[in-house]
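Partial view: only certain chains, each at its native spot in the assembly.
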Amino acid sequence: MAGNTFGKLFKLTTFGESHGAAIGGVIDGCPSGIKLDFEAIQNELDRRKPGQSKIVTQRKEPDTVEFYSGIFEGVTTGTPIGFVIHNTNQKSKDYSHIKDVYRPSHADYTYDKKYGVRDYRGGGRSSARETASRVVAGAIAKQFLSAIKINAFTSSVGEIFVEKPYQELDFSKIESNVIRCPDEASANKMIAKVQEIKKQGDTIGGTITCVLQNVAVGLGEPVFDKLHAELGKAMLSINAVKGFEYGSGFCGAKMKGSEHNDLFNEDGSTKTNLSGGVQGGISNGMDIYFRVAFKPVATVIQKQDALNSSGEIVEMQGKGRHDPCVVPRAVPIVEAMAALVLADYTLLRRQESQNWD
Amino acid sequence: MAGNTFGKLFKLTTFGESHGAAIGGVIDGCPSGIKLDFEAIQNELDRRKPGQSKIVTQRKEPDTVEFYSGIFEGVTTGTPIGFVIHNTNQKSKDYSHIKDVYRPSHADYTYDKKYGVRDYRGGGRSSARETASRVVAGAIAKQFLSAIKINAFTSSVGEIFVEKPYQELDFSKIESNVIRCPDEASANKMIAKVQEIKKQGDTIGGTITCVLQNVAVGLGEPVFDKLHAELGKAMLSINAVKGFEYGSGFCGAKMKGSEHNDLFNEDGSTKTNLSGGVQGGISNGMDIYFRVAFKPVATVIQKQDALNSSGEIVEMQGKGRHDPCVVPRAVPIVEAMAALVLADYTLLRRQESQNWD
């Protein structure tokens, strides 16, 4: 397996299992001369960490990142940035009961079949704990991309959707509630829904919308590495994601060309933006926006049938401290992956741009 | 721009503009010893080619592929397969009227801003003509993957959807109608819709569903190169695609974990398949299915405002012979890209598999 690197020029390689000694990664290709704000990095980790509110898992992990290289006197040097987050909360015995059991809709079965050996402790490599490393790298990418505004928010939980288009939302409100929805009325309904689901020992899915603003014209590498294709891959690589759409998305598939076309203004901007800020795989300077679908967390605190490695169906009781809804903690992960794509494509754009000649 | 290669071990690199001398590509990494069925390859090209029916563009291109290397006495040699499709229908004058004009919702503007120079003839590199090279490579990948069944079909045109789940459809009927929908009743409604739209000089969007059967367990490279993430990128790299979902997709985001989990049978298969054949980014042996959203073609045969390179809004009249709905011709392209992903991941799986030791 060599699928643990993301990016072409701004590259992140991650390592680590949920219950190993540590997780971490290497960022290779981060430009030199960036004065890092370490508080901002830790703040992104805190947005993702467990135990931050009543509606997420009550596990406690401080998730403190240590940087080992690539930074000198607080400034990036252009050499690889190695970092580690030690796992302080490895309750391995919590998982002894699933040692030989494949939980439904988890990766236990496929990892075992693929690798012939498996770290059964809490999902090991397949655990969303790995995404903490993405958040660290994304936080650094955001500092490199300081001109670009990256905002993700919870746009639905179960059947509860934010009605307003993103243009009518105040992104400064995203952090004002625990579900990370900038529309207070919708947020309250969503939070109530998650609490109700949690009481049932059940879980629920949701969607996240992400908006990228002030993106320069010209980012994207046709034909295979179109900007939206790479954003799609980045989002689909996040645990529990089942779908991605940008601009008009699946609704666009119901429309007529005469309705769907975005007419130009004289400055090259467009009157509408059903295209979602990308034409032919290249950014056109308008807002880039997309929506990501998350399935409900597979671990429910109920009795369920599972399969054991001897091929027997066994009843299991979901235990442990799990998220009833992954969406609020996934908001910073979506932003991090978007930042990694934009950082990578900004570097790709730099090398080809006529402006530099 | 170096985004014209797809794949890690089974690699396709394409070249060519819609109105240049030729398009083509290089397939590097195709295993040796595959006896090729050249008729099958040409047949896939014929499914994609213009002029094949009343509901697609009436342009005529024979789209005959010539192979220059990598094949000896009809068998692949393991060396790169170079191929070319000559463009026989370059009516460049058709495009003189848009030389300095950026058409709405086309890539004219972004290509010009990105590269500072532009082949304005019919979209050049951004034209879907490039996908003919993908179909050639996909047809070869299919022959390498002969055990896997790959079937795509039109699942909606505008508001007209196939009601039945794919399990109730007879894939052998896909080619029995020009819209490529195996459900005859729906097909007829879709065809009528496209003809009505065409009369209006308008265009319409649609969706394609693709089903991959008999895929071995263990394909996929966590964490970033998950099988469904690469399938998503592959589909999003196709012209006019706005969204991708697999398994339960966006509907899954409305569900509860207790409803969504796929319970096991003793043989490791699952009673339901909301997961869509992938767990943790790795195939589990169940059907892989996904849905792709296509926007309506941007070229409408109506008067529209456009922008010229001097920054003036000018009225233009859509001309030429264009598709009122891209979906039927996109069916073989979706299959081709799926085949390329599966071929690549099959080779990745080979090198890591314990079974080979």
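Per-chain numbering from 1; labels A and B assigned in written order.
Note that contacts are C-beta pairs under 8 Å (C-beta built on N, C-alpha and C of every residue); 3 or more make two chains touch, one makes a residue touch a chain.
Every value quoted in this text rests on a predicted model; they were computed, and no experiment measured them.
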item: Total copies in the full complex, given that 2 are placed here; value: 4
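What we mean here is this: only the chains that are shown with their structure count from here on.
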item: Subunit A and subunit B, separation of their C-alpha mean positions in angstrom; value: 26
item: Partner subunit A, residues of subunit B touching it in the complex; value: 1-6, 14, 102, 104-107, 109-111, 113-116, 125-126, 130, 156, 158-159, 197, 202-207, 217-218, 220-226, 228-230, 232-233, 236-237, 242-250, 252-268, 270, 274-276, 278-284, 293-300, 302, 304-307, 311-313, 349, 352, 354
